[in-house]
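The complex is shown incomplete by one protein chain, all other protein chains being positioned as in the whole.
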Amino acid sequence: MNAEVRPIRTAAESGLIEAFEAARAALPGGETAARLREDAFRAFAAKGLPNRRVEEWKYTDLRAIMREARPLVVTLSEADVAASRDLLPFGDVDAVRIVFVNGRLAPSLSQLNDAPEGIRIVLLADALAADAQHALLLEGAPADNAAIALNTAFASDGLMISVDEGVSVVKPIHVANVQTGGAHAAYGRVLVSVGKGASLTLVESHSGDPAGHQTNTLIGLDLADDAKATHLKLQDEGLGTLHLATFAARLAARSALTSVSLSSGAAAARQQVFLAFKGEKATADINGAGFAGGRRHLDSTLVIHHEAPGCASRELFKTALDGEARSVFQGKIVVQPVAQKTDGKMMAKALLLSNDAEADAKPELEIFADDVVCGHGATVGAIDDELLFYLMSRGLPKAEAEALLVQAFVGEVLESVEHDQLRDALSARAERWLRERD
Amino acid sequence: MPAVQETVARVRSIDVDQYKYGFVTEIESDRAEKGLTEDTVRFISAKKEEPEWMLQWRLDAYRRWRTMTEPTWARVDYPPIDYEELYYYSAPKSFVAPKTLDDVDPELLRTYEKLGIPLREQEVLAGVEQRRVAVDAVFDSVSVATTFKAELARAGVIFCPISEAIREHPELVKKYLGSVVPTSDNFFATLNSAVFSDGSFVYIPKGVRCPMELSTYFRINERNTGQFERTLIIADEGSYVSYLEGCTAPMRDENQLHAAVVELVALDDAEIKYSTVQNWYPGDAEGKGGIYNFVTKRGDCRGKNSKISWTQVETGSAITWKYPSCILRGDGSRGEFYSIAISNGRQQVDSGTKMIHLGRNTTSKIISKGISAGRSNNTYRGLVSAHRKATNARNFTNCDSLLIGDKCGAHTVPYLEAKTSTAVFEHEATTSKISEDQKFYCQQRGLSEEEAVALIVNGFVKDVLQQLPMEFAVEAQKLISISLEGSVG
């Protein structure tokens, strides 16, 4: 190896090193967990925060975006718990709700003991004591990815959820994350395994006040043979927050995953999806809708690994941008030699509502098997003037006509949510953005 | 290679080896000392009888190159090149700038005859169906002959070796050389700026439609020799030129380096059509030998409503690293890129284009067809960007990949960057294989499996072939079949 190329650390990097030193003793888990955290943090510290010269972060220069490291919250105050009640979404939805405020479990808001038959929900701290390897090593996602490494190093509160073989859980499990009070850092980790032939709906939400919080969230999802999972995400962080998120799923034979996300918050968000097809004939539908105004930055990065034959993946991402907002879409489909008969399609569309908005897209195909049908598409453009004119000629004011067209644009994504109440809640959030364009 | 179809018939008869241009010309050479120092640069400049400003230009580039590192981002993999083990200048020993073809070494003439390159104007004229093509033939480091110069001169067109242009048209060279690809642009372009030995220079004056196709034919012969040619084409206001480039090299076990720079400048309402059929030696089936083709090609649509169109058929080279690009600076300018890249054996191709929209109402179109066979890897890499002031920028991109066999790879890495809401970018890409049913249908009608594959592949690349001048298209079509030989079954 050459000499260390960059000895100079940014304030945020130094802050993270200090924070890790300060927090490590108190982080949950035994010796194995401590060693795994140490390894992960070293992997991060060796390279520091990724910048635009790192290909995967070309359009999201985390070193420039993250100026300093926020402190972790050690004990959760009652005031913050009280304040978080108003910030909780999906209040009307009949679900098993577990709430983390400022990265800490809020037992008074959670229904930990109401889990339906056949599903076990264990706190991350307890899980770490029993099986640290399983809780901290994430297969199918790159361990040296900065967001993942930091999550592994710092994850304090979180959940391990498992659904027994053959059990269909009807009621959604809603993991809510709320940030409130002084600007802080929050790390959350939820690991889910769905047994053979079982099914589950997992809802995650992220919301909070506009302070400069830093959230780093990780969801790991393991689907056994013939299992089914629906994953819904509402990223509605306060507009000062830096949101780093990882969703990593592994699919065994004939399993099926549907994931739908709506991103309407955060000053800057990097949302990564890592999908690995491990068994034949599995299917995944990954859909995302995003809105950004002001000077917000919204990054969706997907890596789909086809490692088994006969699997199908579909990705559809739609983003509407106003003000000086910027969206990034990076999507990569990798088809290994063994993954014959792969059917992979990816589409990313960006709609620019303001002349100062910017959209960057990098859809990628990396294909090593010959009997496949793969494709991707990407479009960037403004609202169709002719459609706008048509609606206005029918009497709609411009703003309303625009809103209608944007709604139609993202509608395709939100309509893929099967759960009525959740779909309505997400649509309502989308409508609000169209009024406020923040 | 241009315009000569009998060579193709000849290829058919060579069934032992697929590469038809693999012979070596036994000719004594005058070479610079091995390795690269300031003295090498001075030697080349002196050989070319260059003025002092040109020497300084080269030395600046050389000094900068010494501070640069070789790029590694492309999806290609090759052992490190020892730049001190290369010869940077090689010319046939007999070479004194020939006045007429009778002065050219007969061994060289035989070489071009074998390659099917018409160096005698009457030979070209003799072909009834052929259009006339003016040829500049570059052998290792020097231009050996340029045809039709007199007739072109009557139209005001300058078509000559760049070494001659440096001496005789210094004002044009000074103004445009390095203005599209700066000496500092990238590792290989900087190296080229220091040591380029020859290449073609074209100037089309205002309002002139060049009366014939212009063509340069590049040949690397000498062992361990880098070829660093430099091409500069300027289309003045309202002019038009179609330019063809062909390349071959002998089969050698060692890898040979080819690092060319091509600069195109199109002024107001001018149009340049640049076509390449690249057929450098690709190495043998095991990946031994072959050309490293690291080329910087860029066109500057400097004037309003100017147009630059790149068409390439890439079948050769062990490694290809090239991204013919357009800078759409002038309002209303247009850039096009049509590409067929075929990889077989152990070839590695990383190619594509950049369309940089700077001016208003600029449009670009990219059609790329990649075909991978054998154990090769074929990557399309492209960038389409619209800057804030590039209102109404338009791009359409279509990238299709076809895989033949299960040991090759096809990759697509496009970048889209839109900084204005008035831009409309559309990108689509697909990867597929030849369907067994299509193949069976053709076989049922009597085509062999290889013929069936060649036919379907030719259909697959048709959109691009149509962009080539007729003679080139016919040749390219056959070249595609040859490149895919042995890929079936």
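We call the chains A and B, going by the order they appear; numbering starts again at 1 in every chain.
Going forward, a contact is a pair of C-beta atoms (placed from the backbone, for glycine too) under 8 Å apart; a residue touches a chain by one contact, two chains touch by 3 or more.
Everything that follows uses one rule, which is that contacts and distances are computed from a predicted model.
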item	value
Which of "Heme lyase CcmF/NrfE family subunit", "Sulfate transport system permease protein CysW", "ABC-type polar-amino-acid transporter" or "Fe-S cluster assembly ATP-binding protein" matches, in UniProt, the chain that is not displayed	"Fe-S cluster assembly ATP-binding protein"
Chains in view touching the one left out	B
Residue among B:76, B:91, B:308 or B:442 that touches the chain left out of view	B:442
Where the missing chain touches chain B, by residue	435-438, 440-449, 451-452, 455-456, 458-463
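By definition in this document, only the chains that are shown with their structure count from here on.
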item	value
Residues of chain A defined as touching chain B within the complex	55, 337, 340, 350, 352-382
Footprint of chain A on chain B - complex, ascending	73, 388, 401, 403-433
